[in-house]
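Omission of a single protein chain aside, the complex is shown with its protein chains in their original locations.
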Amino acid sequence: MSNAKEFHFKPLNVGRWIVWGLFALILFVAPRIWTSGLAQTMLTQMGIGIIACLAYNMLLGQGGMLSFGHAVYSGMGAFLTIHALNMAGAGTLGIPVSLIPLVGGLAGLLCAVFLGYVSTKKAGTPFAMITLGIGELVFALALMLPEFSGGEGGVSSNRVIGKPVMGISFGPQIQVYYLVAVYCFICTALMFALTRTPLGRMLNAVRDNPERVEFVGYDTHWVRFMIFTISGFFAGIAGGLGAINTEIVNGADVLHAARSGAYLLFTFLGGAMFFFGPIIGAVLMVFCGVMLAELTKAWLLYLGLIFLFMVMYAPGGIASLILMNLRVAAFGKLGKIWTSYLALAGAALAALVGAAAMIEMLYHRQLNEALGPELRFMGATLNSSGIDAWFGAGLLIVVGCALFELARRHYVHQWGEIQEDIEKEIKRREAL
Amino acid sequence: QKGETVKLAYIDALSGLMGPVGQNQVKTFQFLGEKFNKSNPAGVKFEVVTFDNKLSPAESLNLLKAAADQGIRYIMQGNGSSVALALSDAVQKHNERNPGKEIVYLNYSAVDPDLTNSKCSYWHFRFDADTSMKMEAMSSFIKDQPDVKKVFLLNQNYAHGHQVAKYAKETLARKRPDIQVVGEDLHPLAQVRDFAPYVAKIKASGADTVITGNWGSDLALLVKAANEAGYNGKFFTYYTGVTGTPTALGQGGAGRVYQVAYSHYNMGGEVQKLADEYNKKFNDDMYTNSIQHIYTMLSQAMANAKSTDPVKVAAALEGLSVKSFNGEVTMRKTDHQLQQPLFISVWQKADAKFPYSPEKTGMTLAPVKQYDSYVSSTPTSCQMKRPG
Amino acid sequence: MSDPRTLKLDNVHAFYGKSHVLHGVSMQVNPGEIVSLLGRNGAGRSTMVKTIMGQVDAKGSVLWGDRELVGREAYEIAHLGIGYVPENRDIFPKLTVHQNLMLGEKTKNKSPRWSFDDMYRMFPRLKERQHTEAGVLSGGEQQMLTLCRTLMGDPDLIMIDEPTEGLAPKIVELVAEYLKELKNRGIAVLLVEQKLAIALEISERCYVMGHGRIVFEGSPADLRANAYIRKEWLEV
Amino acid sequence: MSYALELRDVRKSFGKSEIIRGANLAVQAGERVAIIGPNGAGKSTLFNLISGRFAPTSGEIHLHGQRIQGKKPFEINRLGLSRSFQVSNLFTRLSVFENIRCAVLWSLGHRYAFWKFLADLDDANDRAEQILEMLKLDKRRDVLAMNLTYAEARALEIGITIAGGSSVILLDEPTAGMSKSETKRFIQLIRDVTVGKTLLTVEHDMGVVFGLADKIAVLVYGEVIAFDTPEAVRANAKVQEAYLGSVLAEQQAAGAAA
Partner (left out) sequence: MDQLFINLLNGLSSGLLLFMLSSGLTLIFSMMGVLNFAHASFYMVGAYVAYSLVGIVGFWLALLFAPLAVGALGAAFERLALRRVHKFGHVPELLITFGLSYVILELVQLIWGRTAVPFTPPPSLQGSAFTIVSHPVEGMSLMLGKAGPEICAAAGVACSNFPLTKVFMMAVALLMLLALWLLLTRTRVGLVIQASLTHPEMVEALGHNVPRVLMLVFGSGCALAGLAGVVGGITFVTEPNMAAFIGAIIFVVVVVGGIGSLAGAFVGSIVVGLLQTLPLTINGSLATLLNSFGAGVTPSTPGYPLLRLTVAEVTPILPYLLMVLILIFRPKGLLGTRED
């Protein structure tokens, strides 16, 4: 036992270095791969979304606090940032654009200090309801105070201030992207670091068993409160970066309950129980927000269905799916199962294409019928009033579903076997 | 420019609260586009690309980028002034930062006067009449209504509603100082289920007339509650004809609900034929006729500029006058606000004289008064910054 | 045909997800008999009663009379006349003591062997607290309540998991008395117990489990005599 | 003069029913006290009052001479009192090691720190490892608490209680539900980890009581009717009547002696 003291073996965690290096690399090269204006804006928003969702997940995943009003903190951050930007532009505030997001962070922090103290007195459903109420209050109040929020029109600004420094004016989107990327990397690192600190760990403890926490010397209210403010700070930074990106802040956008709802939904979808889950969630959030509506008129229906099925079949979010398969891979068993995946994917694809074709035809009939019964769907032309298109789609669904069920049974069986093998393997290793 | 294809981006809400309105307008764009593609002064082909902004300003900015990526140089938007303000600002910045890739913003129905006043932009052109102009026409009409003595202003609590209230007070004080504004209220946008308390307030105030900029269910529910409570006063509105409202109004409010707009459902002539054709084809009603202004003026400007380059076309649009469905219209150079005649119409049973019935309600909007451009024209505070 | 109140397990395997906990258990409980199931912590005794109750995935055969229980839902099994008192008590904390007992009743029209009064006579402490929320009861009171609640359902076989845990010695003896009383009323008892002394005193037969298997079957006297089994499977 | 823990006429009512009716108890530092009494006598309630889960209706509680009644649980814990629960009360989704580490952080002064890494807190980590070894849970170090067996969970429950190094420790039925062999091991464990500390435990198993306690307090109907050495308590007629006096208790007590 006393030996333990002398032998303090702290290995250089190679895996961790690789992961963070990769993260930085992806942040760095992404805009060079996707170069169009829209892609760069989306990447920028993803970076911002990552900060926001990670901040949100401090509450949801790490702290078990279900908040319906986190847009308050990102939104207030955005408003304060845009005002600061305007002041900087007018020369009344001497602060470079690259640091202005910190103003947003401080704003988020301050709001969280004031509003969080009451919210975090409670946990569970009362907490959720307080955040819902505060969210609505702040939203409504902001719109009632056009002096602050610019009313419906919002507050606009110009991020290009003064002379470019080393060629950086923050005019071009790519420069804003890199600003966001830097913030994103630092904030992610900081938030990850937080999970490794005493406060971060006690937060997990508060989530699991607040009662017991009180008996090991911690004040649960205080733990929740501190985390709430820190989360508010990061949310504020995200809001601030968002303000710089769009150069206009509109209460109906940034403070609306829908924004809070999006944080919740996508954080969950990404995987709230894992640190990196919200990162996936944020990427999806931006993608769904911007692209889905362009791809199909039925996007709201698809979004709803995606949620239904994800919650039912992958309650741990996408991150859990990834991790489960990584585990299989780590035990070298992925080779056994990938054909099953192919079969599953193929069958699912067939069924989905059929279903999507039907949905698209339905929407077409309702919205665009007068333009003729024809619509383009995945490169093919469908005749929404012809029986064959419907029949074909129906057949595709039926066959797809049948095949899927077959493949699924096989897969479930295989998966079970693999898991059993892995359990055995673990036991064997433990025994060594 | 002959034979060129001009892509127009339609950036507006196609889902959610304003979705039906957007869907209707897309159809109008496509329908009229087909007509214009057969013949137009510039000999160009128009192609409309639609984007759903979900009524969100931030989303619209993304879509602006998407449109720019696709090489689209003309964007169109109208439902919601908050989006319009954001877009106008963004287009301005885009054009500053991306010389040679300028974009022109054609606004067909966002009516916030700021867009052509304090926040005017060289790249923004409005084809609707703004709130102040409509109020100018409305108050001119009210001026001649001796039975209007006490007015109540009930509006949605957002920019548009605020402005309706503001201009109503201003113009009435100017034209009919004897009219008393007996009450003024703002209610939250699209959140009121039951207008009965507001109606009670209106009744208690003794108002004989209500002026409201409400649209959608906010208007329908208001009139419905008024009918139920036995209120007999008049309603002066902006958006009686818009999708959904006719159905919801039904027989209610016949003869008491007035609308001010640059058109109505019984315009007659060429546009009436188009409206009937549209109705037959889509089983829907065409009411955003400013889209026709856009096609007419844009193709004329392209013909004049002999180019489809937005910079040249924008210059050609300034001050352009054309003959459109509601008469001679001019794009005022100082602020890019279209000067056009306005109409007061009233909600009533469709009859032989005014047969067009929106949403098959058996009702119609019958014209009662037309005002020429100069009547409704309002001054502008715009200090236009022209490029170069 | 066997007596419809005989419980017979044949080569039962049970699983928690993928982990295999019972490895082919066979045993029998005859009508009106007290059988105790002994073993160390983690031997699988609780799993066994849960399996009978239909709460654990199982393979093999569990016959109640000539009805197969494997694959049935717990509520069906309960209606067939098997009662279960879990080890972690599972009282309904927000309901009152009396309401907890009410939930034990299955159908109102049948006339059961037990009434509320019987219960309150058995444990006067419960009568005192009958309108209290059960969640605030003391540990021991909760233990009494669970037992009574199950009895209210009028089972023919009652499976009790560690009934004396947390009870004061006097009450423990009382419980032992009542178990015998149950037997006298013709109810079979399957008793999972730690307290060897009690179990051996009241039961007619006992099984000892180890690592998910039955390692001993016999009378209490046999067990007392078998030092090897006691040492290997029950004590250190 | 100053006791480690002192209760003066403590009373507690829930609604109309008075559960604790003027309990008096004075425990010297370093003493090991077992509290026994019939079910529902108020033993757990008494622990709840001492540890701050409930506030007493009246009366005073002193910890090392300092009044603590009405204080919050975490405040009392910081003053050096720690308790376990009758039903295991763990951080279910954290590993065994993390459970223990959470319990040592405050006492080692790391408080709400968010500027230090846990991995670098050698004092906390060493202490947690040390406790795991004591509990013989070191093999299960990285298992989530919710996946522990009953006995392991009980062990962890005690581990969390003692980890913070509090000087006064309350254990509520630490060995409930354990087999005889495990119980024996646990008694030894508790003895080991509470050396030099003040210990109060609630137990029904006379084996544990006599194996562990220097003194026994008997609580009946919310009153301490006896507080003395085990021998004296056993001989006490009142106690015999209210609580002991059964074959089982005798057997258990005998077992402990053996």
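Chains: A, B, C and D, in written order; residue numbering restarts at 1 for each.
We adopt the following convention: contacts are C-beta pairs under 8 Å (C-beta built on N, C-alpha and C of every residue); 3 or more make two chains touch, one makes a residue touch a chain.
Predicted model only: the values in this text are computed from it and were never measured.
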| item | value |
| --- | --- |
| Visible contact partners (per top-of-document touch definition) of the missing chain | A, B, C |
| Of C:Q55, C:T132 or C:N226, the residue in touch with the unshown chain | C:Q55 |
| Candidate in contact with the missing chain, chosen from A:M58, A:I100 or A:I134 | A:I134 |
| Touch criterion as defined above, residue of B:A229, B:V271 or B:M384 at the omitted chain | B:A229 |
| Among B:V49, B:A190 or B:V368, the residue in touch with the chain that has been omitted | B:A190 |
| Interface with the undisplayed chain - residues on chain B | 17, 19-20, 23, 157, 185-188, 190-191, 193-194, 196-198, 200-201, 203-204, 217, 220-221, 224, 228-230, 243-244, 247-248, 250, 359 |
| In chain A, positions touching the absent partner | 60, 66, 118, 121-122, 124-126, 128-130, 132-134, 136-137, 140-141, 144-148, 257, 261, 264-265, 268, 272, 298, 300-301, 303-308, 311-312, 315, 362-363, 366 |
| Residues in chain C touching the chain absent from view | 53, 55, 73-75, 77-79, 84, 86, 90-95, 99-100, 102-104, 106, 149-150, 153 |
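Criterion: only the chains that are shown with their structure count from here on.
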| item | value |
| --- | --- |
| Smallest count of steps, each to a touching chain, taking chain B to chain D | 2 |
| Maximum centroid distance from chain A, chain identifier (CA atoms) | C |
| Euclidean distance of C-alpha centroids - chain A vs chain D, Å | 44 |
| Touching two or more other chains - residues of chain C | none |
| Residue list for chain D, restricted to those that touch at least two other chains | none |
| Of all residues in chain A, those that touch chain B in their complex | 36-39, 41-42, 45, 140, 143-144, 151-154, 156, 158, 160, 171-173, 242, 246-248, 250, 252-254, 289-290, 293-294, 297, 299-300, 367-368, 370-371 |
| Residue ranges of chain B in contact with chain A within the complex | 14-15, 23, 27, 30, 51-52, 54, 56-59, 61-62, 65-66, 68-69, 81-82, 85-86, 89-90, 93, 97, 112, 114, 157-160, 162, 188, 281-283 |
| Interface residues, chain D side, partner chain C - complex | 14, 36-45, 86-87, 149-151, 173, 176-182, 184-185, 204, 206, 243-249, 251-252 |
